[in-house]
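Every protein chain but one is kept in place in this view of the complex.
Chain IDs A, B and C follow the sequence of writing; residue 1 opens each chain.
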Amino acid sequence: MAEMNMVEAVNSALDNMLEKDEDVLFFGEDAGYFGGVFRTSDGLQEKFGRHRVFDTPLSEGGIAAIAFGMGINGLRPIAEIQFADYIFPAYDQIVNEIAKVRHRSGGEYWCPLTIRTPAGGGIRGGHHHSQSPESQFTHTAGLKIVYSSTPYNAKGLLISAIECNDPVIVFEPKRCYRGPFYGDPHNVPTWKSHPEAEVPESHYRVPIGEARMAMEGKSCTVISWGAMVHVSEQAIKDSGISCDLIDLQTLIPWDRDAIVKSIEKTGRCVIVHEAPKTSGFGAEMAASIQERCFYHLEAPIERVTGWDAPFPHTTEWDYMPSPARIADAIKKTMEE
Amino acid sequence: MAEMNMVEAVNSALDNMLEKDEDVLFFGEDAGYFGGVFRTSDGLQEKFGRHRVFDTPLSEGGIAAIAFGMGINGLRPIAEIQFADYIFPAYDQIVNEIAKVRHRSGGEYWCPLTIRTPAGGGIRGGHHHSQSPESQFTHTAGLKIVYSSTPYNAKGLLISAIECNDPVIVFEPKRCYRGPFYGDPHNVPTWKSHPEAEVPESHYRVPIGEARMAMEGKSCTVISWGAMVHVSEQAIKDSGISCDLIDLQTLIPWDRDAIVKSIEKTGRCVIVHEAPKTSGFGAEMAASIQERCFYHLEAPIERVTGWDAPFPHTTEWDYMPSPARIADAIKKTMEE
Amino acid sequence: MKQYERVMGEGNMAGKKKTGTLQIPTAPLRPGDKPHFDSWEFEPGDLSRPDPANCTASQTNEHAFGLVRVLDFGGNASGDWNPELSANELREGLEHMVRMRVFDERMMKMQRTGKLSFYMRSFGEEAVAIAQTMALENQDWVFPTYRQPGAQFVRGRDMVSMICHCIGNEEDNIKGRQMPVHYTYKEGRFISVSSPVGTQFSQSIGVAMASQYKGLDECCITWIGDGSSATGDYHYALNFASVFKPPVILNIVNNQWAISTHSSVASGNPTFAARGLAYNIPSFRVDGNDFLALYSVTKWARERALSGSGATHIEVLTYRAGAHSSSDDPSRYRPKDEQDAWPGGDPIERLVQHLIRIEEWSEDRQKELEERVDGEVMAAYKEAIKYGDLANGPYPSADAIFTEVYEEVPWHLKEQWDEMKRFGGD
Partner (left out) sequence: MKQYERVMGEGNMAGKKKTGTLQIPTAPLRPGDKPHFDSWEFEPGDLSRPDPANCTASQTNEHAFGLVRVLDFGGNASGDWNPELSANELREGLEHMVRMRVFDERMMKMQRTGKLSFYMRSFGEEAVAIAQTMALENQDWVFPTYRQPGAQFVRGRDMVSMICHCIGNEEDNIKGRQMPVHYTYKEGRFISVSSPVGTQFSQSIGVAMASQYKGLDECCITWIGDGSSATGDYHYALNFASVFKPPVILNIVNNQWAISTHSSVASGNPTFAARGLAYNIPSFRVDGNDFLALYSVTKWARERALSGSGATHIEVLTYRAGAHSSSDDPSRYRPKDEQDAWPGGDPIERLVQHLIRIEEWSEDRQKELEERVDGEVMAAYKEAIKYGDLANGPYPSADAIFTEVYEEVPWHLKEQWDEMKRFGGD
């Protein structure tokens, strides 16, 4: 066990897997020599060699395409997309090709690749260094989608993704790389002494498809992922209401059992994500939950999300869900 | 007034707008000389000249990019994407650039472009000539999204899109180009004598943002768009249950008032779309409706959709929502 | 308010009116015009054969703007590029080409009777996949478009299974999931065809890099169409190849047309081959209806690939003699019988002529071959339809909608699968 921040935890996952399996390669823009603009692959090229960990041309489409090719030819490539906002030039390769190759080929070819990418706001990144585009991948069958929130699950989910024989996209909340984020930009804690920063140095998995119960309570179920898990934690404390806080961890396939169980207990649900509301993954969850838990729900499912607007630069704190907004939504569900 | 099928109606909209406004250009793959693989621009190059209606290189990314450039420099480009499945190479240009340029430039530049594209299944197109990717655009603020279903709204919505100062993506259900589709592949009616095939030859609009009440009833609200409107109509008839059938027409911004009003009357809701269920636009609608109409709903909102799998070739009738599946869902909501 | 009116009013920035407007290229000839092509300036023997391992891009300058040929129009083979194939090898190639053509004709007939939903022929381009795949080793990866099904014959695929795929019956190895002609044949290292054009080109770089990473004696060959070379994937492929030097053979099949769009709208450069030079990759233009030239350049490219020197870029100059697909009617956009004017003639006729010229073949033997292959195809067809066809079924089970989406079926798919079964999906 060691205390790690999320950058170190991601690095440790890559290190373990590069060590364990020579079919694993890691590459991306500035990901090789430099170790990545967020330093997540620091030292790995030096340790494993340029043929295992390397820089690519600035071409997300090309990066995804070569990962596809390597995947169907027996390797386990891990591609870094420098910011999730820049994943879109690779969208065709991901949704039309990578997602479908196992199925379209009658199972003769498949593509065990991992794409990992820092996502989300809170670093003054404006329109194009802040987006959290997870839901734009959840409509495409064939992809698995995970979103980490802590050093512990950042490492464990990434290892599971690399070992998975399906393509997995791993979103990492960049705002939490060096510390959890509780919604107050003036309070910048590190991961030091946080229980989820206790991370084994060796290989372990956080299974794809399982949610994490981050807090237990009884009156309302709060579901979130990424940086918003910590903001929701703060909001729950502020609200004074006893809540289950579920860190979803995997979006596809999501852990419906855990959620249904919680809602059958609480009868209330608030979903929190920082991506825009319309067609965010909260929509799918709310739609599914009302289907399944209709008679248990005592209030409408609330969604607290980013607004339906491009992510702003100076006013990002007015954009992202705040503890106040989340607490308000929790209280609202209690009043019904 | 003339009787038109959807291909003719689209052609007529393009014709009217090319005639009316010399800032309007139309282009795409095989869209010029040949008049489009679905013949929607037949005769227009001959009539308006190669500088108004033309073929482009096979590059959806490039097509969207030049449309952006033309749009910010004062034209009203209409770009055809040959099949909606091939819109993804343009995804970055659409979601990161076209959608955001008005906002990011403080309103100094904007992009009044239209992208129109045939979408949906039912023509034995397999994975990549059948997708209905509308929901993948609904998460991006700045875009308007419409989906036509009949000759009348195909023309009227397209004209509204072209005249709109925001970028609009127009999906057209290719299965309905030459006739409505009632869910039975062996029954291939034309648009002949269909009331919605009565189309003015001159300019008119179907406003963006307004749904169409396709059938009126009292016990359940069925919401759909594209080809599924007709399948739903059949299903309602088969079910013997009195339903409102709402043809959504516009997905962003959708006509909530019309829907809320209907559900306050019926207390039940079934949403039908052919795209996969998870994170389809039905998810957003269900999530929003349960928020707004919680105390009016007497049963969970049902979604009848394509499955969460790539669109199949030989078994497409097992994939697409059938009248039987829809009727079953309507009945199910009645039993609660 | 129109945007540019506002702009023009602002700050007096607008320029003065001048004449002229957009410059939009189009096909040189359209229906009603008399078919015509410029005749070729290059003859067999005109171009040298550089050393594959050490060849630089600039050493292929002439090859990129010229045309590598081996067979002249009298059926003689000559020049440095003559691969000196044995008569048996030539006859094998011929047989595969004939098989491809007969197969295509049979499938088109079946398409018209509804036994297939759709079909695409290799007509006029049979040499491409066949000569090029024959020039490779069996462990090399073949990453085709829909116009290189012929590679499967070279790799020994059973025709019955090919037909079962096309007619979407129970025995379709891809379980009715993709349209006809979207073959997968892993045993033959023939990678799955998918509809979005261009994607395989960039993916092939990854395939080749994986082989190279593993240190195996393998390369990857791939193709893209003239039209499709306008996609981003074309650039990714060439550029990544220039940077990483993987063992890959990158072919542009310039068959003059992309559906109704003439190659002059695909690119403003009269040679597609020359584009490779810009990426510092040796580049050749090859007569795509000349079996020997194609074979030879491909063999050269393989040698180069395996020497560690990286990619070769090849423009295969040919003509799409048939319609784009069974949905297409070329008489709407190009002169009738334009294919007869193509300077490169027909690839099968040219190889027959050569074989006869070297006294290894005869008209009679050709007729015999055609009949034998026709019989083979008919037999395969009869066998295949036993397992069903698109008009009459039986189809692959609808269960195949839910399998192999993921390695294991997740809960939400299981629920949907059950739901489907309730409605009779078997």
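As a working rule, a contact is a pair of C-beta atoms (placed from the backbone, for glycine too) under 8 Å apart; a residue touches a chain by one contact, two chains touch by 3 or more.
None of these values were measured; they are calculated from a predicted model.
The shown chains contacted by the absent chain are A, B, C, with contact judged over the whole complex. Screening A:M4, A:L44, A:L75 or A:C176 against the full complex identifies A:L75 as the residue touching the chain left out.
Touching the missing chain, out of A:G62, A:G179 or A:G280, is residue A:G62.
Checked against the full complex, the candidates C:P44, C:G79, C:G232 or C:G288 give a single residue touching the omitted chain, namely C:G232. In the complete assembly, the contact with the undisplayed chain comes from C:K245, out of C:K245, C:R285, C:R350 or C:H412. Against the chain not displayed here, chain B makes contact via residues 25, 51, 56-57, 59, 61-62, 65-75, 77, 89, 92-93, 96-97, 100-110, 141-142, 144, 164-166, 209, 252-253, 256.
Along chain C, the points of touch with the absent chain fall at residues 4, 7, 10-11, 13-25, 137-139, 186-187, 189, 209-218, 230-236, 239, 241-246, 264-270, 274-281, 308, 310. Contact residues of chain A toward the unshown chain are 23, 29-30, 32-34, 37, 50-51, 54-59, 61-62, 71-75, 85-86, 88-89, 110, 112, 124-129, 165, 277-278, 307-310, 312-315, 318-319, 322, 324-325, 328.
The definition used in the following text is that only the chains that are shown with their structure count from here on.
Placing every chain at the mean of its C-alpha atoms, the farthest one from chain C is found to be A.
Averaged C-alpha coordinates give centres for chain B and chain C that are 34 Å from one another.
Chain A and chain C have CA centres that are 40 Å apart. Residue positions of chain A touching 2 or more other chains: 61, 89, 92, 96, 100, 103-104, 141-142, 252. In chain C, the residues that reach two or more other chains under the touch definition are 172, 177-178, 182, 194, 196, 232, 405, 412-413.
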